[in-house]
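Only a single protein chain was left out; the remaining protein chains are all shown in position.
And now, subunit A:
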């Protein structure tokens, strides 16, 4: 670990100011610290934000849910409003990491977590994300866990978060506080695809602090759920995952919110699948037909070809679980 200075932010303004001076926020510390130990991250200053008043879950006036950036994953998952309105969020959280980690880790830290690409996490390997211009060892290396969607010639690392997949599906937004005040960014624009700048991973400007994630009220109540496919039953990142939220009414699909994880360089909103579902009569045939377009843009690598089929089947399964068998 490289030596660093530790400070504790007294309030959000001070945190933003410290961030502007190059300080790195630390919340639960469950992933920043291990990256620092591996010397992947080498911040000069670490700004502890865990004492800031960002730990509330509130219902917005329009009926959405606002989850403070410092809410622990376990608390967010257990919250009655979240559980009742958006079970997909609770499920995604409860299928993440381990109980111990969820008790420490925060929602803000979760969506900011960095890729699990082992070449990124091994400082002796080439990685454009960690060391821009050094190359991408994963492209021709072992890439079973890598992205089939949204990659570039510079980077094919997946975004590992589960709950971010639910947030993408539900069209959440991220609330930010910066030197120039507050602003909101749609979740699907918050995390960035690698393109030619894989080191740029999110829309935060210098000093900006995530204060909350807001899930908007949806005009029609949604049934929702999260499916995570992985080699072992617990404590592993997704090979593929699907967040599905549907409203069925009058015998047809009236609302469809679908996103996939484990397959994209960012949580992957499956707009084509959603389009395919809207206005159609729910049936096993529909689930299959809609899921069939999930991987249309996939560009698989040497070891993750199987994800193309697995993604379709994951989406199909979860459409059926949420939408029912007919």
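Heads up, the rule we're going with is that a residue touches a chain if its C-beta (ideal position, glycine included) is under 8 Å from a C-beta of that chain, and two chains touch if they have at least 3 such contacts; residues count from 1.
As a working rule, contacts and distances are computed from a predicted model.
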The complex's invisible chain, by UniProt name, from "Transport protein (ABC superfamily, peri_bind)", "Xanthine dehydrogenase YagR molybdenum-binding subunit", "Fe-S cluster assembly protein SufD" or "Anti-sigma factor antagonist": "Xanthine dehydrogenase YagR molybdenum-binding subunit"
Residue, one of A:48, A:122 or A:199, that touches the chain absent here: A:122
Of A:11, A:44 or A:140, the residue in touch with the unshown chain: A:140
For subunit A, the residues touching the chain missing from this view: 1-3, 39, 116, 118-119, 121-125, 137, 140-142, 145, 229, 231-237, 239, 306, 309-310, 313-314, 316-317
